[in-house]
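As structure tokens, the structure follows; a few thoughts come after it.
The complex is shown incomplete by one protein chain, all other protein chains being positioned as in the whole.
Which chain is which? They are A, B and C, in the order written, and residues in each are numbered from 1.
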Amino acid sequence: MATPLPRDVNAHSEAIRRLYGAVRSQTLALCAGLSDADATAQSMPDASPAKWHLAHTTWFFETMVLAVHAPGYQPFDARFGFLFNSYYETLGARHARPKRGLLTRPSLDEVERYRSHIDAAMERLLEAPMTAALLALIELGCHHEQQHQELLLTDILHLFAENPLHPAYAPARRGPRPARQASSLAYSTYDGGLVDIGHAGPGFAFDCEGPRHPQVRPAFRLANRCVTNREWLEFMADGGYTTPLLWLSDGWTEVQRQGWRGPLYWWQEDEAHFHMTLHGAEPLDPDAPVCHVSYFEADAFATWAGARLPTEGEWESVAQAQGCEGNFADSGVLQPMPAAGPSHAPQQLFGDVWEWTRSAFSPYPGFRPSADAVGEYNGKFMSGQYVLRGGSCATPAGHIRATYRNFFKPDARWQFAGVRLAKDA
Amino acid sequence: MATPLPRDVNAHSEAIRRLYGAVRSQTLALCAGLSDADATAQSMPDASPAKWHLAHTTWFFETMVLAVHAPGYQPFDARFGFLFNSYYETLGARHARPKRGLLTRPSLDEVERYRSHIDAAMERLLEAPMTAALLALIELGCHHEQQHQELLLTDILHLFAENPLHPAYAPARRGPRPARQASSLAYSTYDGGLVDIGHAGPGFAFDCEGPRHPQVRPAFRLANRCVTNREWLEFMADGGYTTPLLWLSDGWTEVQRQGWRGPLYWWQEDEAHFHMTLHGAEPLDPDAPVCHVSYFEADAFATWAGARLPTEGEWESVAQAQGCEGNFADSGVLQPMPAAGPSHAPQQLFGDVWEWTRSAFSPYPGFRPSADAVGEYNGKFMSGQYVLRGGSCATPAGHIRATYRNFFKPDARWQFAGVRLAKDA
Amino acid sequence: MATPLPRDVNAHSEAIRRLYGAVRSQTLALCAGLSDADATAQSMPDASPAKWHLAHTTWFFETMVLAVHAPGYQPFDARFGFLFNSYYETLGARHARPKRGLLTRPSLDEVERYRSHIDAAMERLLEAPMTAALLALIELGCHHEQQHQELLLTDILHLFAENPLHPAYAPARRGPRPARQASSLAYSTYDGGLVDIGHAGPGFAFDCEGPRHPQVRPAFRLANRCVTNREWLEFMADGGYTTPLLWLSDGWTEVQRQGWRGPLYWWQEDEAHFHMTLHGAEPLDPDAPVCHVSYFEADAFATWAGARLPTEGEWESVAQAQGCEGNFADSGVLQPMPAAGPSHAPQQLFGDVWEWTRSAFSPYPGFRPSADAVGEYNGKFMSGQYVLRGGSCATPAGHIRATYRNFFKPDARWQFAGVRLAKDA
Partner (left out) sequence: MATPLPRDVNAHSEAIRRLYGAVRSQTLALCAGLSDADATAQSMPDASPAKWHLAHTTWFFETMVLAVHAPGYQPFDARFGFLFNSYYETLGARHARPKRGLLTRPSLDEVERYRSHIDAAMERLLEAPMTAALLALIELGCHHEQQHQELLLTDILHLFAENPLHPAYAPARRGPRPARQASSLAYSTYDGGLVDIGHAGPGFAFDCEGPRHPQVRPAFRLANRCVTNREWLEFMADGGYTTPLLWLSDGWTEVQRQGWRGPLYWWQEDEAHFHMTLHGAEPLDPDAPVCHVSYFEADAFATWAGARLPTEGEWESVAQAQGCEGNFADSGVLQPMPAAGPSHAPQQLFGDVWEWTRSAFSPYPGFRPSADAVGEYNGKFMSGQYVLRGGSCATPAGHIRATYRNFFKPDARWQFAGVRLAKDA
């Protein structure tokens, strides 16, 4: 991660303590409605069981923090290191990822006891004076756990979508849906020039968000809002999924191999379109942003629309200028909603759907991963992935910032990912 | 199934009522120690979750019996038909087999309510007078459920064996292990001649066990007991798994593809051998029958030993003459045990491990499956499978009989299957 | 192979010399119309290049005969052993089967020089006195080569069928097609009883054809002719390929996995049906026997027709009684033709299409493979295969006999395999 600038250590320490408590409670709260079985199942190799998320984020603190920094710390269960390491090669052998759903033991109850055990030890540690480096490590652990909070939601949605009974993770909304209409699509124009991109403290950021550096930004135009479900239905009706010329070569291969005919979680009954959400099956809202599309689909849509996806530099330079305004405060509604109202300026850059950019996830000039285990965090994924920006309805508020670089493979669809169009000026 | 001979309908009706109650309770009892998650997970496409076994056997009665024969019966949940049909093409679309482990809902509790609901309806039905055909159908449902009782155990063992924590399904035995020594290997000789093979009432049998028909049996010899773990270790030490000439061509392909180096569930720590059992991880008992080997391994072992596997006709003709004597009464011990004592006659033909025969599972002369849904029961599996005879420590006592034809693909290893050798006379 | 009965060694020696010459010339003759590229390509792992067949059959004589029995024999090229061993584990490492088509060198010309070299050495050997065992080995090599003659034709057909240009292996027939009409389908009834099955000299047979042994044959009925293309079209029109209940479970899996909608090599243009043959693309003759169907298709057709496939014992007992009468003399026509005329007795048991039986390929009682390399010939394939009987339009006349057991996996379709129906009496 980026080295934090010097801060008042006491204040920082107190802030981290509060952060730690808030994050850890929130993860548990997210699992409140899950049964032992819900929390154990794994619906595909890319997804993990909720129980695994609960345990892995805990293992991070146990292994990276307590085992190293808490004198005399005894592990809760020596076998958990093997079970709950995700991918840290430095930290030894680990359970095969596609088999995480077979771990019916330890039970959800026992994993919660594991969390309590680690939380107690962490609280003891947090009461004592700490180095800035240790504080930074714990802060990283909190942000790591927040990333898993979002994954926990996307993974549960994927699991429940596989169930013909369409169980709801979150209660259906009471009262009628907000009958908002999407703004008309419009573009703002931005001049070309040198822009500074990337994180430079203060405040937490992941290592891959820096170093801050200048880029040449061409003049370009950016859409005021994300593509809506209504527009996506037009794309489908116009042969979007059957016209190879709209697609990247690898994208067209996936269309055929996976039989894509629309976004993930969509289906049709007679004339009506439905989709699976964290609130269960729902009719499609044509004015809401399209969600659960892959990079390949986003790119094909843009080609069809005579536009293109923005680069991450274009996106960030606009976001920096504009500040964070999203609907992520509306945390009870875990699905993308129509934008708040008509505007020609880019709206809701944050907090509704992650926005695919055309930028491959690659190191910024001067990027160098840490030499220790946390150095495996981001750098080793810098091939074959595309950057997404903004944040979704499932993203913790603390992860909403202009420099945040989310990344997924171009065929991934189970994230809350949508599309904002751009054009050359 | 074979048409039952005429019996006293009242007595038969009462017997079926008792059978129904006993079988249904026993299935539930087998799940007493399982958590919701244990009962939900699926460790491979060939295995099913315990919850699925509980529900599928119930669905059989609901769909085949109640929906047809109970006037005004209302299904417990109309969506369960899709979820819990196994492979009956006549009964409509069904949930994909490899995805059974994703059904975290309905929960284990709800599946138990489903069972209670069906049991109540069945009990009402069973109180009224019934035709012989309906009684036969219910009897078939009970035997079907007993088959799933054994599968439930083999599938749970497979799941728990995937867990690095090695959870035990059944409590470890109290007290010391019985220190029995295996008998010396010896062969009895049987004359050649015509023998009658197959089921001919009275009593229940599956359709594939008949018609009874004559076969020419060559003179041959049959071993007094099954191959032991000690003998299997000798085979391994003598290069059994690295000598292609011992293997069938397809078997050698599997050895290489799957990396077989010993029976399923075995591992070595330093010099000692262990295996995973329903009682958890245990040291290997060298005198116990080898278990969890495939047909290919059984055949290779026989070749190495200068012997061969028996045909199912050879096996059955000896078993008929001898009657059922096994250790299946010892139901608290769910793993193969050393044979009771020295003898030169074939011992324990029943109830320890299923014994692979060299007979492909094929129809007896005159076999004709039923025309209705239960006709999909056995006939459609008559390709690519080998017959096993006898029954294992996990087989319900009611399934121990000389004519019973169990069958699995030649690479299957998760059943309680072992080896009895034969030779030409 | 079966031990030959004592014969006059000189006469035998002369017969083998003639056989050797005839077989070797015939193999070359079969390749006369092939280019270097035709002879090199491999269209699937189960098929081999013609050049490989030419070389492998030669390698058999070089390795099994000359290297052992010709004093001072020098191999033509020491590296060919690696290239042209098929599957003999006793004879060392070998080139990977699916990569045979990458051996553009040695060229077809050089392989023909290899053949000449071996033929010259063999002729020298054959001039000297030989033991009966050596003669038997050479005879086996000739029959082995004849098996490859048929495979060479089936493999070339598969290759050419992959080519959109539909090249013809053999010239199209001159003059009009024989406008024969298939006989009406009729069944002959055979009594039950004991029958002797299997080879018992004199004359050559492969090891798996013996020992001769008694079987109980049930009373049954056998069709007078094979199923025709016309009848297969009716099966297709009646939903044969879309009705799962007609199929074995594994068969239905293959239908879906491979997308079968008709026999291999068939296609439709507007209303007309065509198929690819060794004479190139041709319109389908509705009266000719259906060909290029798998066991699974044969079984499904029989179920649809209210019949079943014969066992190999049933088939052989009828064939023994009837003697060899086929149309295999018509050797210029390398495709199945309509039967010669109306008859109620089984016709053309030989020489038109191989006939699938319902018998799994398994050892006869008392079968024991040879202990040396040729012992790998048949026994190691005795799992997962079904027996075919009779012989096809591509079978060398010398391989047409009542006891011959051909065998293939139940999903194989590229052989000249068809269907003769049977019924219980």
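Definition applied: a contact is a pair of C-beta atoms (placed from the backbone, for glycine too) under 8 Å apart; a residue touches a chain by one contact, two chains touch by 3 or more.
It should be emphasised that the depicted structure is a prediction, and the values quoted were computed from it without experimental measurement.
Peer 1: When the whole complex is taken into account, which chains on show are touched by the absent chain?
Peer 2: Counted over the whole complex, the chain not pictured touches A, C.
Peer 1: Taking the entire complex into account, which one of A:R225, A:R358, A:R405 or A:R420 touches the absent chain?
Peer 2: A:R358
Peer 1: Among A:F80, A:Y169, A:W247 or A:W315, which residue is in touch with the absent chain?
Peer 2: A:W247
Peer 1: Who touches the missing chain here, A:E14, A:E89, A:D109 or A:D238?
Peer 2: Going through A:E14, A:E89, A:D109 or A:D238 one by one, A:E89 is the residue touching the chain not shown.
Peer 1: Would you indicate which residue among C:R18, C:R79, C:R261 or C:R368 is in contact with the undisplayed chain?
Peer 2: C:R79
Peer 1: Which of A:P171, A:P218, A:G239 or A:G398 sits in contact with the chain that's absent?
Peer 2: A:P218
Peer 1: Please give every residue of chain C in contact with the chain that is not shown.
Peer 2: Within chain C, the residues touching the omitted chain are 35-41, 43, 79, 82-83, 95, 99, 101-108, 159, 162-165, 167.
Peer 1: What residues on chain A make contact with the chain left out of this view?
Peer 2: That gives, for chain A, the contact residues 87, 89-90, 194, 213-216, 218, 244-245, 247-252, 295-296, 299, 358-360, 362-363, 365-366, 368, 376, 380-384, 410, 424.
By definition in this document, only the chains that are shown with their structure count from here on.
Peer 1: What is the set of chains touching both chain A and chain B?
Peer 2: Correct list: empty, since no chain touches both.
Peer 1: Centre to centre, using CA atoms, which chain is the farthest one from chain A?
Peer 2: Most distant chain from chain A: C.
Peer 1: Select the chain whose centre, defined as the mean of its C-alpha atoms, is least distant from the mean of all protein C-alpha atoms.
Peer 2: Here the chain at the core of the arrangement is B.
Peer 1: Rotating chain A so that its CA atoms sit on those of chain C: what angle is that, to a multiple of 5 degrees?
Peer 2: In degrees, rounded to 5: 180.
Peer 1: Let me have the rounded angstrom distance from the C-alpha centre of chain A over to the C-alpha centre of chain C, please.
Peer 2: 59
Peer 1: Roughly how far is chain B from chain C, centre to centre by C-alpha average, rounded to an integer in Å?
Peer 2: Chain B and chain C have C-alpha centres separated by 38 Å.
Peer 1: What positions in chain C touch 2 or more of the other chains?
Peer 2: none
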